[in-house]
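Here you go, one structure.
Shown here: the complex without one of its protein chains, the others still in place.
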Amino acid sequence: MIYLDYNATTPTDPRVLDAMLPYFQARFANPSSIHRAGHEARRAVEKAREKLAHLVVARVDEVYFTSGGTEADNIAVKGVAFAQNKRKKIITSAIEHHAVLTTCEYMTKFGFEVVKVPVDPHGIIDLNFLEDAVDDNTVIISIMHANNEVGTVEPITEISKIAHRHGIVFHTDAVQTVGKLPIDIESMGIDMLSLSGHKFCGPKGTGALIARTGIRFDPLSHGGHHEHNKRAGTENVPGIVGLGKACEIAMTEMAEEEKRIRLLRDKLWNGIREKIPDLILNGHPEKRLANTLGICVRYVEGESLLLHLDMHGICASSGSACTSGSLEPSHVLLAMGIPHETAHGSIRFSLGRYTEEAEILEVIRVFPKIVEKLRVISPLSKK
Amino acid sequence: MIYLDYNATTPTDPRVLDAMLPYFQARFANPSSIHRAGHEARRAVEKAREKLAHLVVARVDEVYFTSGGTEADNIAVKGVAFAQNKRKKIITSAIEHHAVLTTCEYMTKFGFEVVKVPVDPHGIIDLNFLEDAVDDNTVIISIMHANNEVGTVEPITEISKIAHRHGIVFHTDAVQTVGKLPIDIESMGIDMLSLSGHKFCGPKGTGALIARTGIRFDPLSHGGHHEHNKRAGTENVPGIVGLGKACEIAMTEMAEEEKRIRLLRDKLWNGIREKIPDLILNGHPEKRLANTLGICVRYVEGESLLLHLDMHGICASSGSACTSGSLEPSHVLLAMGIPHETAHGSIRFSLGRYTEEAEILEVIRVFPKIVEKLRVISPLSKK
Amino acid sequence: MQYSQKVMEHFLNPRNVGEIEDADGVGTCGNPICGDLMTFYINIEPKTDDLHMARIVDIRFKTFGCGAAIAVASMASEMAGGKTLFEVTELTRQDVADALDGLPPVKMHCSNLGVQAIQEAIKDYLQKIGRPDLAKTIQGCPKKSEHNNQ
Partner (left out) sequence: MQYSQKVMEHFLNPRNVGEIEDADGVGTCGNPICGDLMTFYINIEPKTDDLHMARIVDIRFKTFGCGAAIAVASMASEMAGGKTLFEVTELTRQDVADALDGLPPVKMHCSNLGVQAIQEAIKDYLQKIGRPDLAKTIQGCPKKSEHNNQ
């Protein structure tokens, strides 16, 4: 299997799994228990918290473990909105992941207004629009660090400056960047940040919300006194330990890995566009995740591309995994101004830790044939 | 280590861990992905869903995977309350876990009224009070199946009848009973049920909400189209597979295990009360979880008992693990009418799958000495 | 969502792909904006207006669309080929879906598209041979707005 769907999920790094294993059986206790077994579990959780904090340059008490990126996004948007009752506007972007978009839309039920900042054809948000949209009624700005479908990296520092000029909390969904790009919440001006373990070779079912000291938010899940009373529920100790290990690995290997993957990604792009006419590169040509290659293949439809690839043992995706099966083309591509017809032909290759050059060469060999085959049967191809 | 804190958490059964392992690496894909690797993950998730459904006699599409019991409780109470806007009263009991209690209390922020049904000295809820409290303004009744601190099992069928006579949704927190007691949501009249994997030798960070077809509830976390649009977030595939395996094991071994554990639990109780005067058994003498022995040791304080036990390698708990470290005695014991002074001396032994007779004998040997030692230094002991 | 083996087989090896120059009838359904478009080309013998006599003797298609759309077009072309026009108008989307061993619910609209596009081609033929009245009795594609709502 050639797996080029790392933006959907990643395998768990064997070092991560090894770190987790003792916490299923030998050290299985509840970190809230006051016997020594409990203390041992507590120490493991707090050690993982340090590693997380280290990776994004946060304080340890600014880290709140969650069950994933979606939960972190929900806590941020709902939590900040519900923790006050003066401001009633939520600003987000048109290209957010559904975990933010749908969450914002849900808040209209509680009287919040949602403004979606548009993006340019490369997927960069319109800072002027944002500047005009913010006001004293705005409670939170939630704009993603990098987009999962096209990889475009947003101008976080500029966004945070606009937010802070108006006393607005700035949250960023960094699910696709944590572990791939260096992050420093202080210097980037990030008040809240969401991350997800399974996107950088950590375990599924793990994630975190980083919230700067002083940011007020209601919990999403209420209950016991876990995570400074902000996220109730018995801690997923093995998962948290694994997430910590994934952060530790990313910390030391991220820079090297980014370089290696970027080369492979560019080789893939150059290899296929040499052989296939009428390809469109999605996202920003430079300000883009090094691992992401989103393209639109004109005259054909994305799912049929995927199925053919799959028959060749190649795993890719058309847009975000969550919305496959929907009939609408990606809201991200549409927001970037790509016509429906073209957007239906989108496909995303996303590379990762275990991607090898031979795999890329195989895709370069196979993919053009698939496109050719589908174009032959397409009524849209010009002959 | 002698671990008698199974109500706080359990070790993961080795068979459960074995079932999980392939899904970290070999079969790591995202179940929403439309390549074959994704389908394989999807099948694993759906197979686990069948096992869960089987254990509580539900339909597979009535199972919603969550990150644990707390999340399931939150979805139920908040979800049902927010999915409508006519009814404004939430009824619960005075002895719920914080995952339900705190959640209900939070809802007062949104204009809901919370009524807590009192319990008798054995911890059985007052059905007459409940009958009087329900009205057309009540949206949900959330009363636990069995209490985590004292083990008392509530009259679920009677409660559900009262709920349904008034068209009210009935939710039960069955975190302490799933995998320990047979459950049939249909015949028990349960509309919604919360369960948690790590309480019956499944993995931490897993759980589920069971919601009967037709029960309307808002999601707690919004985002992708996971779990029939009711619980967004990439599925924790290894966790879900492990939870499924834990259900499968419980299904076949529960009855035998219950018998074995009850004998050991009764041996423990008889062994210590023979040697220690002034012990009070918490909870109902018969309608009680077979694994739970909650007692109050008069004239001494619970934490100091725990610490001494811990020095002998014995893990127990005083009340729920989540609230240890709080200065208030257990709200459960207080609701049962136990005086503060006595409630401070509570300790809970909870047995489980790996508890052996030799361990029970060791506790019977050690515990009386500890009580004796602490009573000698207590100003409350009568000499 | 996962396809049957039959769907995959037709998707990977679609039958009757192509165009017919100067076809007796041509019909198109779908809309690339919605992600699928099918054009069917048919030749008829004998070229009568008796729906019970006239048969599809050659059938070709081109499709832009998902795996289901391609498989449906292929299967529909196989089912319609050799049949009288009357028999073809009796084909339902369920017939096509069944012949493919089922389709995922979210893809059922595709099976409609196949039958409808062939019916459009039949309408086109009837119009060409001067029987617009007969053509009107045959269903063909729904109006655009309806299709968009599917």
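Which chain is which? They are A, B and C, in the order written, and residues in each are numbered from 1.
Quick note on the criterion: contacts are C-beta pairs under 8 Å (C-beta built on N, C-alpha and C of every residue); 3 or more make two chains touch, one makes a residue touch a chain.
None of the values given here were measured: they were computed from a predicted structure.
**Student:** Which one touches the absent chain: B:Gly111, B:Pro285 or B:Pro379?
**Tutor:** Touches the omitted chain: B:Pro379.
**Student:** Pick out which of B:Ala26, B:Ala255 or B:Met311 touches the chain that's been left out of the picture.
**Tutor:** B:Met311
**Student:** Looking at B:Lys109, B:His228, B:Lys259 or B:His340, which residue reaches the missing chain?
**Tutor:** B:His340
**Student:** Need a quick check: the contact residues on subunit B for the chain that isn't drawn.
**Tutor:** Residues in contact with the chain left out: 299-304, 307-308, 311, 324-327, 329, 339-341, 344, 376-380.
Keep this in mind: only the chains that are shown with their structure count from here on.
**Student:** Name the most central chain, where centre means the mean of Cα atoms.
**Tutor:** A
**Student:** Which integer distance in Å separates the CA centroid of subunit A from that of subunit C?
**Tutor:** 41
**Student:** Can you give the whole-Å distance between the Cα centres of subunit B and subunit C?
**Tutor:** Chain centres of subunit B and subunit C, defined by C-alpha means, are spaced 57 Å apart.
**Student:** Please output the residue numbers of subunit A that touch at least 2 other chains, ranges allowed.
**Tutor:** Counting only residues that touch two or more other chains, subunit A contributes 303, 307, 324-326.
**Student:** Find every residue in subunit C that makes contact with two or more other chains and list them.
**Tutor:** 1
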